[in-house]
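Take this structure, written in structure tokens, and hold onto it; I'll ask about it next.
All protein chains but one are shown in place.
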Amino acid sequence: MKSRYSIFSLARNAMNYHKDWERAWRSPQPKTEYDAVIVGAGGHGLATAYYLAKNHKLTNIAILEKGWLGGGNTGRNTTIIRSNYLQDSSIAIYELARSLYEGLSQELNYNVMFSPRGVLMLCQTEHELRAFKRTAHANRLAGLDCRMVSPAEVKEIVPIINDDPNCRYPILGAYYQPRGGTARHDAVAWGYARGADALGVDIIQNCEVTGITREGEKVVGLETSRGSIKTKKVGVVTAGNVSTLMQTAGVRMPIESLCLQALVSEPIKPVIDCVVMANTVHGYISQSDKGELVIGGGTDPYNNYSQRGSFPSLEHTVTALVETFPIISRLRMLRMWGGIVDMTGDRSPIISKTEVEGLYVNCGWGTGGFKAIPGSGYVFADTIAHDRPHPIAEPFGLNRFAEGRLIDESVAAAVAH
Amino acid sequence: MSDLYVETPLVHREAPQGLSIELREITDRGMIDLRGSANDKKFMVAVKKVLGLDLPKAPRTSVSWGDVKALWLSIDQWLILCSRAKAVELTAALKAELGSIHSLVVDVSDMRAVLRLEGEGVREVLLKGSSLDLLSDDYAPGTVRRMRYAEIAALLHVVEDSVFDIYVFRSYADYAWEFLLATARAPAKVSLFGAQNAAI
Amino acid sequence: MLLVHCPVCGAEGDETDFHGGGQAHIRRPATHNPAEVSDEAQRDYLFIRHNPRGLHFERWRCDRGCGKWFHAARDTVTMEFKAFYGITELPPRELMEAATGEWATYFKDKLKADAKS
Partner (left out) sequence: MSNKPYRLSQGGSRIDRTKKVHFSFDGKQLTGFAGDTLASAVMANGTKLFGRSFKYHRPRGVVGLGSEEMNALVGVGDGSRHEPNLRATQVELFDGLQAVSQNRWPSLAFDVGSLNSTFSRFIPGGFYYKTFMWPQRFWKHVYEPLIRKTAGLGTAPEGRDPDSYENIHLHCDVLVVGGGVAGLAAAESAAATGARVIVADENPRFGGVADISGGLLDGKPQTAWVADKVSALAESENVHLLPRTTVVGHWHHNYLMLFERVADHDPALLREGAPRHRLWKVRAKQVILATGAIERPIAFANNDRPGIMLASAARALVERYGVSPGVEGIVFTNNDDAYQTALALKAAGIGVRVVDSRGRAEGVLPEKARSAGIDVAVSSVVSAVEGNLGVTAVRVAAYRKGQGRVITERKISCDFIAMSGGFNPALHLWCHNGGKIKFDSGLQSFRPDRHQDPITAVGAANGTFALADMITEASAADETVAKRRTKAAKVKLPKAEQDVQKPLEALWFAPATGKYNEGNKHFIDFQNDVTVADLELAQREGYESVEHTKRYTTFGMATDQGKTSNLNGLGVLSEATGKSIPEIGVTTFRPPYTPFSFGSIAGVLTKNLFLPVRRTPIYQWHADRNATFEPVGQWRRAYTYTGAGEDKHGSINREILAVRHKVGLLDASTLGKIEIKGPDAAEFLDRMYTNMFSTLKVGKCRYGLMMNELGFLTDDGVTVRLGEDHFLMHTTSGGADRIAAWLEEWLQTEWTHYKVFVTPVTEQWAQFAIAGPRARNVLAKLRADFDLSHDGFPHMSFKEGKLGGYPVRVYRISFSGEQSYEVAVPSNMGRGLWNAILDAGKELGMEPYGTEALHVLRAEKGFIVIGDETDGTTTPIDVGLDGLVSKKKTDFIGKRSLEQSYLKGPNRKQLVGLLTEAPTDVLPDGAYAVRHVKDKPPMEMIGQVTSSYHSPTLERSIAMALIQNGRARMGETLSFPLEGGKVIRAKIVDPIFYDKEGARQNV
């Protein structure tokens, strides 16, 4: 058991100039065999490993990461957390995740800075207003704490918003989830890593999986840059890189890897206290505790593994936000970056068994995976442990594409993740 | 017909002030959208019979015969320019001559607004909304190019070195006009690649 | 901002003058035999996509030019375009040979047929 973090441990360690802090996680050598192996130490993979160990007592497991843990989309997103989706199946997974976020710092003894500062989704056309009213009805009956707010309330919540009723896209109202918000992305990965490590999970970084080994219809192991590993259960959680890895097991995926970009401004004193999503104009904005405005854009319309996007999509986003929040015109962009997002045909994730026994896959989170990390790990661990889909995971099975049972949030609700 | 009331898309706009170039709407232009295959000899012959010209086959070029111009739009599409008065008659003549030859002729004289930009620095003004290499030799007089201009689709026609016509769909005419008012303001004038103030 | 070249009209311009149309060479099963399309074939057609890290083949449209669709071969890591070719054409032979993974499988038969003729 690791020593706990607290204000007291901080004070104690300060006396000794912080020389005696334990490692947050070990750096073990890979063993030759594990009961289960998770490929990909992003948030979803780390959470899966943590819940496998914690809820299902599977502790002889490893999580393999080709680079550094949390270095993919977990550490590159705009950290929005909400659960106010339209479809029942989406509500179930995202609300499970959101509710786990509420107590995650305490659960992991690691401050992930979950900040339920409220998520405000602007309605800027009549059509959007209608769509959100529908979502509001559905969410209320599903038991979510969400409500429509008036333009006046929007102005109260975000005083810097452009409330000119004659502007190009006037604010007609907003859909508000007061318990949505943000968290510190790296801390979510690090907290789960530390938690999983404490439960005995081997987190092996700089270990690239080059192939999944099958015997007939079963998984028997993995080939890695650090040797072969035997295992009967493999959970693949490699986001944008899922297609190429699954292909080594002969499984073809309904995934395309696109570039999604985000940017931050220079830090300034607080001006926005909640998360604002303007779907009509594709702008997503919040302000980090450090003071940076964190802004998310759309995806580029072509496959891209370079983690470097094109400028037009961000340009469009920034232009929209300058119009929506005119004071940002004189603020400046500090840094922009891209991530490889895995998009499915219906823009909803895949949490699924596969046609290969012992091979499980969790991917397709596209542009909205961060908010789902705890819930995704929770139900995926359960799915792997029991070799059957967790009820919340069931609608997200791969079989839906052959059945036409799509979960198309963005089409149905006209809202990006 | 004289009692018919006709108005062009920018009829409500006044002559602009304070710009670095001249800007006005051209109101008397007839336009015919012509589809057919450049490889179809019968089609080319029939068109020539009516318009008196060989439709340009080279991308982004234009050809004139008298007061009729043919602008290349695609490998199977041209925009025929003539006077507005003549468009109806020319459309009918084309349809008649083309008969059963696979083609499509549509009088689109009212579909677009035509903006005339004129003056030293007109290319520089356009570069504020277009990513084309307008300073290169590719944009000599006679050149035609569809393009993305600001946030809209437009058709560019280089009439003379410093005279450009911009065609936009008429619903966007006000937007294009206002965009030009903003980017052609005299205090925002830019001169590119020429003698500069050496004090820098 | 990619620089794209249209093989139909020769126009060259920013990616925003073009329209990316996703993976190339997808066969629509219903066009060929509408009576006999399995659920799996329909799924593959609609959803399963080649997603290579490296050489990829895709469709583009010359949106602000001649309006025509065409094919492009592009590296998804370096973003370099390797070739632009017609919408009814196969890629240049050397690129079919350079293809990897699912693309290599796809082009194998084409290359054989090509060798025969």
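Order as written gives the chain letters A, B and C; numbering starts at 1 within each chain.
Definition applied: a residue touches a chain if its C-beta (ideal position, glycine included) is under 8 Å from a C-beta of that chain, and two chains touch if they have at least 3 such contacts.
This is a predicted model, so every value here is computed, not measured.
The absent chain, not drawn in this view, touches the displayed chains A, B, C throughout the complex. Contact between subunit B and the absent chain runs through residues 1, 3-9, 12, 33, 35-36, 76-77, 102-104, 106-112, 124, 127-128, 130-133, 135-136, 150-152, 169-175, 178-179, 182-183, 185-188, 190, 192-198, 200. For subunit A, the residues in touch with the chain missing from this view are 5-7, 9-11, 14, 17-19, 21-27, 67-71, 75, 88, 102-103, 105-106, 109-111, 113-117, 125-127, 130-131, 133-138, 140-143, 147, 160, 167-169, 181, 184, 186-187, 190-191, 205, 265-271, 281, 287, 289-291, 306, 308, 310-311, 315, 318-323, 326-337, 400, 402-406, 408, 411-413. Taking the whole complex into account, subunit C touches the unshown chain at residues 1-3, 14, 19, 21, 28-31, 34-35, 37, 39, 42, 45-46, 59, 61, 67-69, 78-80, 87-88.
What we mean here is this: only the chains that are shown with their structure count from here on.
Mean C-alpha position of subunit A lies 31 Å from that of subunit C. Here the CA centre of subunit A is 49 Å from the CA centre of subunit B. For subunit C, residues touching at least two other chains, in rising order: 14, 16. In subunit A, no position touches at least two other chains.
Against subunit B, the residues of subunit C that register as touching in their complex are 8-11, 13-14, 16-17, 64-68. Residue ranges on subunit C touching subunit A, taken from their complex, read 1-2, 14-16, 19-20, 22-23, 39-40, 42-44, 46-53, 56, 58, 74, 76-79, 101-102.
Touching subunit C in their complex are the following residues of subunit B: 59-60, 73-75, 77, 131-132, 145-148, 153.
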